[in-house]
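Only a single protein chain was left out; the remaining protein chains are all shown in position.
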Amino acid sequence: MSADALVSQLKQGLDAPICLTWEITYACNLQCVHCLSSSGVRDPRELSTAQAKAVLDELRDLQVFYINIGGGEPMIRKDFFEILEHAEHNNIGVKFSTNGTYIDAENAKRLAEMNYLDVQISIDGTDAATNDAVRGAGSFAVALRAMNHLRDANFGPFKISVVVTRHNVDQLDQFKALADSYGAQLRITRLRPSGRGVDSWNELHPTQAQQRQIYNWLLAHGDNVLTGDSFFHLNALGESLPGLNMCGAGRVVCLIDPIGDVYACPFVIHDQFKAGSIFDEGGFTSVWRDSKLFLSLREPESAGACTSCGNYDSCQGGCMAAKFFTGLPLDGPDPECVLGHGEALLQSTRISLIPKPAMDHSRSVRLNAPTSVSVR
Amino acid sequence: MPVTLDSACELHPQVALRPEPFGALAYHYGNRKLIFLKHPDVVAVVRDLAQHATLADALIASGVHQDRWPSFVTAISALQSSEVVRVR
Partner (left out) sequence: MEPVETAPANQKFAAVAETEATPTRTNAPIVIEELLIEEISIDGMCGVY
């Protein structure tokens, strides 16, 4: 089987996810401007500890080897370590994403003693000014403190994860240097207009020129840099970036949200991309294997409006979430299409038609909300 | 020590194999490597490596034709460099 044949196989879906994202709470002590899950306030329907452990048991039975735990801020849950330990005991590797608030010396030591555990600290700037404009006052210092605690506890290599925006794209070298200074691995990912991101998208998403900058940087320096395969929409600029270069949603990955709903991926928390619930008969397994949504995502895709463009094989028409939450049709160009086809289409898209996220757990006071909303 | 047909090999104990329609998914819990075994024959060979004195014996036992052996040695060598397989 050639490399292309593997991707074709994976697009048809597997009997179990390769890995998945599990948001364990909508509670968060921060209010990042672009939060993909619109987190802030805990949802009263949040899974109990017993329910959370049952999810892990089912994933173990499915032989899901590795999961990404997030939220909200996952460490806010009082049973956070209990959940981690249950995963460890069931041979499920965990990476969890955190803003670092709850990684003090004691917790860092506790994390360092665990097996099969990766920690990912989120920052969006290499200085407080850039970072805090998106993530809130003091958040940069908090993240750095967490990194120091992990280092002091000999945790080993952790990950630093960055969402690339218009305002931090010039800091890519510095992000790499920061990661290197901790012996950590840098991860840069694409901003999607998801959750609260839908409001800040126009201000924050990289310009066309900056897209090219990101692409060139990844080609030149991206050897040890992770991307979550989130930049395949840039492949039309030249040689393909490393990775599967395909949308994994509903095919090899998915999201389980804090109340047990199953979505195609964390960037499409909306009814249109909801496959079911872990409480459906047959549980998560039946949702993964038999839900209408996932089966349709595993059908062969057509280029649609992109048929006449020669680049569809490279860019795959971009990201579902990016199209959906900017009001663009799914069978057409990505809003950030490197050839500008998305931009053109956006001009004629009515703002009133942009879908709203499924839920909004934001706290009533939004910190650092954009001072102006660009109107197309 | 590079893998040859005379090597005694085994699947690394930290590796789990998950069957897939086209072969299997191998995951190494230690180094996080994720490798697709893209043919049922390579899955069968890898799974049974420890039970045979040499790689050649494992290939014979799984009914792999000699014309295919170079590809299998290449594959097992690649698995060795990912620590999924080791020489015992």
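Details
Here the chain labels run A and B in written order, and each chain numbers its own residues starting at 1.
Keep this in mind: a contact is a pair of C-beta atoms (placed from the backbone, for glycine too) under 8 Å apart; a residue touches a chain by one contact, two chains touch by 3 or more.
No experiment lies behind these values; they were computed from the predicted model shown.
Touch, as defined at the top, links the missing chain to these shown chains in the whole complex: A, B. In the complete complex, the hidden chain is touched by one of A:175, A:215 or A:232, namely A:232. The chain that is not drawn here is touched, among residues A:47, A:162, A:214 or A:254, by A:254.
Along chain B, the points of touch with the absent chain fall at residues 32-39, 41-42, 65, 67-68, 70-72, 74-75, 78-79, 82. Taking the whole complex into account, chain A touches the unshown chain at residues 1-3, 5-6, 18-21, 66, 68, 70, 95, 97, 120, 161, 187, 226-230, 232, 242-244, 246-249, 252-254, 264-267, 319.
Note that in this section only the chains that are shown with their structure count from here on.
Within the complex, the chain B residues that touch chain A are 16, 18, 20-22, 25, 27, 29, 32, 34, 36, 38-39. Those residues of chain A whose C-beta lies close enough to touch chain B in the complex are 1, 5-6, 9, 14-16, 18, 63, 65-66, 91, 93, 115-116, 118.
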